[in-house]
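Inspection log for the structure reproduced underneath, given as structure tokens.
Heads up, this is only part of the complex; the chains shown haven't been moved.
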């Protein structure tokens, strides 16, 4: 039984979704683990994770737009805006999606469905460097 | 220490919540694991998981209705609708709930609270066959 914790950095160009499935799969392959659990964890509170449809980019365009509408910037009720109108809204959009996601491993591969990709969801307008931590446990 | 990954299929009759607690518990029992972690993972992007109140069906009726209102079908702003008005909305409702859920194991049992049931939340109108993958790790 092995337990490995590693990390990698994702440079973002501001708001949007950035696929990280290949990076996670590469860590798994290198680990040699065949059966177990991969956990992806994002070390930030103004970006999040989501497993989303990876085939048609219009699906993610709708995701981006939906969150702009559900948690609009410029809401005068929000007071945590020291870093700008995308400050509190980034945290709220993060809370509505995920910080960690755990994916079973079998036959040495992440057991994602055909249309599932792992995405980092950047909520800040400016580019950021985001650290993703991956835990791999298994045989 | 054991690491086991198994799966089962849930046939849905379209939109709604389908309890899968017994299926997960049965896999745990068969594994013989007494202490560790059970992770439930859904291989789809138009259905999701949620741990919800399992006693009074009106709680889940409210859940279904709330998501119809929060992410309404027919929103002209959504462009990913090639498969119908429940296409993009299914992905969005999935993103707002969960794809994976991890439950500690003690004394050979899932450590769910008294009123917690694990549910598959189907977001498509048509019946589907959904694959749930379960990772069990522990002693």
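A and B label the chains in the order they appear, each numbered from 1.
Basically, a residue touches a chain if its C-beta (ideal position, glycine included) is under 8 Å from a C-beta of that chain, and two chains touch if they have at least 3 such contacts.
Not measured: the values here are computed from a predicted model.
With respect to copy number, the whole complex recorded in this structure file holds 3 identical protein chains, 2 of which are shown.
As a working rule, only the chains that are shown with their structure count from here on.
A separation of 19 Å divides the Cα centre of subunit A from that of subunit B.
Those residues of subunit A that touch subunit B in the complex are listed here as 1, 35-37, 50-53, 56, 58-59, 61-63, 65-66, 69-70, 96-98, 101-106, 111-116, 137-139. Those residues of subunit B whose C-beta lies close enough to touch subunit A in the complex are 1, 3-5, 7, 37, 39, 41-46, 70-71, 77-80, 82, 88, 91-92, 95-96, 98-100, 102, 131, 133-135, 137.
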